[in-house]
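Heads up, one of the protein chains got dropped from this complex, but the rest are sitting where they should.
Going by the order they are written in, the chains are A and B; count residues from 1 in each one.
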Amino acid sequence: MTAANIAEVAPSLPLRLQMRRPRPILALILLMWIPLTAYVMFGSNMPETTRNVILLPAIPATLALYYIAVTSWRESPIAVIGATLVFFWLLVAVTAPYLPLIDPNKPIKPFAPIGAYANNHLFLLGADFKGRDMLSRDLWGCQRVLVWGVSATLVAYAIGAFFGLLAGYLGGWWDQAISLICNIFLSFPVMVLFILILNYLGPSGFNIVIAVTFASAPAIMRIVRGLTLDTKSRDYIFAAQTRGEHPLRVMIYELLPNARGPIIVDACLRLGYTTVAITTLTFLGLGLQPPDPDWGLMIKESTKVAMVVSFSYMLIIPALSVSSLILGFNLLADGLREMSLRD
Amino acid sequence: MLKLIGSRLLQMVFIMGVVSLILFAIFDSDKFKKQIAVAELGGFAVSALSDKDYQAWLDKKGLNTPFYVRYANWVGAVLHGDLGKSFEKNEPVSGLIAERLERTGVLAFWVFALMIPLSLTFGVVAGMKEGSAQDRVTSFISVFTTSLPEIATAIFLTVIFALTLKWLPANAAMVNGWDWRALVLPVLTLVLYDFGYVARMTRASMAEVMSSQYIRTAVLKGLPYRRVILRHALRNALIAPFTIIVLQLNWLLSGVVVVEVFFQYAGFGKLLLDAALFGDVYVIQAATLVAVFVAVLSQIISDVGYTFLNPRIRFA
Partner (left out) sequence: MMTEPTPVLECRNLCVSYYTRAGEVPAVVDFNLKLMPGEAHGVVGESGCGKSTVALAIMNYMGANGAIVGGEILFQGRDMRTMTQEELRRIRGSKIAMVYQEPMASLNPSMRIAEQLAEVPQYHEGVSQQAALARAESMLAQVRLPDPKRIMNSFPHQISGGQQQRVVIAMALLSNPSLLLLDEPTTALDVTVEAGIIELIKEIATKFGTSLIYISHNLGLILETCSRLTVMYSGEAVETGAVRDVFERMRHPYTRGLFNSIPVPGANKNARPLVAIRGQLPLPYARPKGCFFAPRCDHFIEGRCDRPPLPMLEVAPGSGHAVRCVRFSEIDWTAAKSKADERPPVQRGAVVLRVEDLSKHYVVESGALIGAKKTVKANEKISFRAHEAETVAIVGESGCGKSTFAKVLMGLEPASAGKVQLGKIQLANLSVQRRDRATISKLQMVFQNPFDTLNPSHTIGGQIGRVIRKFGVESDPKKIDERVNQLLDIVKLPRDFAKRLPRQLSGGQKQRVGIARAFAGNPEMVIADEPVSALDVSVQAAVTGLLMDIQREHRTTLLFISHDLSVVRYLADRIIVMYLGRIMESGTTEEIFSPPYHPYTEALLSAVPIADTSVHKRKIVVAGEIPSPSNPPPGCPFQTRCHYMIKGLCDTTLPPLREFGPDHVIACHLESETLKKMEPVITVETAA
């Protein structure tokens, strides 16, 4: 009778994690994401003209998504701050080629301090030890982290969620086998696993995706499995089973949508972890490779030369940038969780 | 209980067996063999070697036997306590690992010694009154500190305390012997990152307990607030944080890699990374197994502890 305590009072407050118009929003996300991914992953193989225009449609899409996020989450200031941080970097990522920035790989004046004017160029944030403009490198640096981080998380999620659904819903033998394999991966400290995999495959963006998948998918599988077990005993699942629905349909159509709240929150947190992982791996020399700018790379290259107060900006600027992006993801997760608990 | 411990130990042995076999298979590739040769003889010498000489060198090093044979030999040796020899440093792996583990152990000890009381206190105080000022402040601090990756925290701390204030050394290589001052920054970096996570978990657990019906019963029984918190709430609220803290051991083994590399602290994490970059199979092998052992052991302790602390499971 506990459920009856709220019985006839129909809840009328909308669930905010529920998207009101899922299709247009999905279209906007694709419009933002596909050009950016293509630009970062395959930009070097593109003809010059394509390369120049490909990011143009992503700019309005990003702005529109930011507007939607802010308006639909406006009652949670935490979520709005988080979204603002994340969308700031997304916007920088899609507009970088059109901003009045100097080539980030061009050496001009080594060790030029912040605000220096040298060789016809104003170094707003100084220059690094090779004389490359810090502002330009820092802004361009967000592209690779974002694209590889989000792609890696997505792939890990797709695989982890699929196996989590299988293990949780089918149970029995499936559950035992999948759980055992996951336990093997989970017994590695994450960094050890990263080091082993990237060392074996060699450092590159695609290999980071693979490494993150191996490292995160087992944990995701556990979460999704737990959610599946929770939802599995609901009457509407029995109803679907007694209609003779195919197990795959029950999993994807009946189960998965009801687990999306916790999954979205966890995905935001995991985006943060992945960003940390990529930056750290790059710092350790196992991640993204030079010369293109990346925050982890900037830190790695500067640690040997910047251990003096006057040069410490070379370390602080990328460290602040990466922290702000992770803070954005974490705040977003916090805000979304808070909102989903309130309803 | 014994059944649980037994099955988990069995699982651990199985996992370590699988892991070491996979590692042997991975490092059996030509690329790694070459890497070892380059590291040992120098790149120039290796490229000058004829194929026959190279093979001879491999034979001498015992690298030409199939990996499963080497694996079987290695397992036999390990069971006798011999972990093999480092290719890079040419000294027994067991001694190397023990020395490095000790250093990391010191680091880990101080991290836990600071982090546990700090995060539990903050978490409990915040969770006692959900939505209060102390709750909001704790939540803010913990989100903020967990959002700073270790590498960023290390940079900020170094710039402030070592470069600007010059209170502490920025480098923890300790070439001139042991110096506790060099340990402060690495410890602080790890504590800052981990504190937020554990504090948040403790807060969530405490808040859940405080809103439970048995706490309502305790309050409406007319018990003093102190008794409600100390006897009724804490015991239940600390079960979840306990398991999480034990599992932090696993996380710490990841965290130390970055921190040790950044601060040049010659510990276990740095050893692992150096060995991986060098292709020093026996060292990686042993280091990974030690890491997996620690991780699985912490999982077992966490599971058993959870069962032990929770009468609902203990007396099922």
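By our rule, a residue touches a chain if its C-beta (ideal position, glycine included) is under 8 Å from a C-beta of that chain, and two chains touch if they have at least 3 such contacts.
The shown structure was predicted, so the numbers you read here are calculated from the model rather than taken from an experiment.
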Residue of B:Val78, B:Leu223 or B:Leu277 in touch with the missing chain, whole complex considered: B:Leu223
Which residue of A:Thr49, A:Thr71, A:Asn120 or A:Thr242 touches the chain not shown here: A:Thr242
For chain B, residues in touch with the removed chain: 3, 130-131, 212-214, 216-224, 227, 231-232, 235-236, 239, 309-312, 315-316
Touching residues on chain A - with respect to the absent chain: 1-13, 15, 75, 234-236, 238-245, 254, 257-258, 260, 342
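One rule holds for everything that comes next: only the chains that are shown with their structure count from here on.
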Inter-centroid spacing, chain B versus chain A (mean Cα positions, whole Å): 24
Footprint of chain A on chain B - complex, ascending: 11-12, 15, 18-19, 23, 26, 143-144, 146-152, 155-156, 158-159, 163-164, 170-171, 250-251, 253-255, 257-258, 261-262, 269, 272-273, 276-277, 279, 284, 287-288, 291-292, 294-296, 299
In the complex with chain B, residue positions of chain A that touch it: 183-184, 186-192, 195-196, 199-200, 272, 275-276, 279-280, 283-285, 296, 299, 303, 307-309, 312, 315-316, 319-320, 322-323, 326-327, 330-331, 334
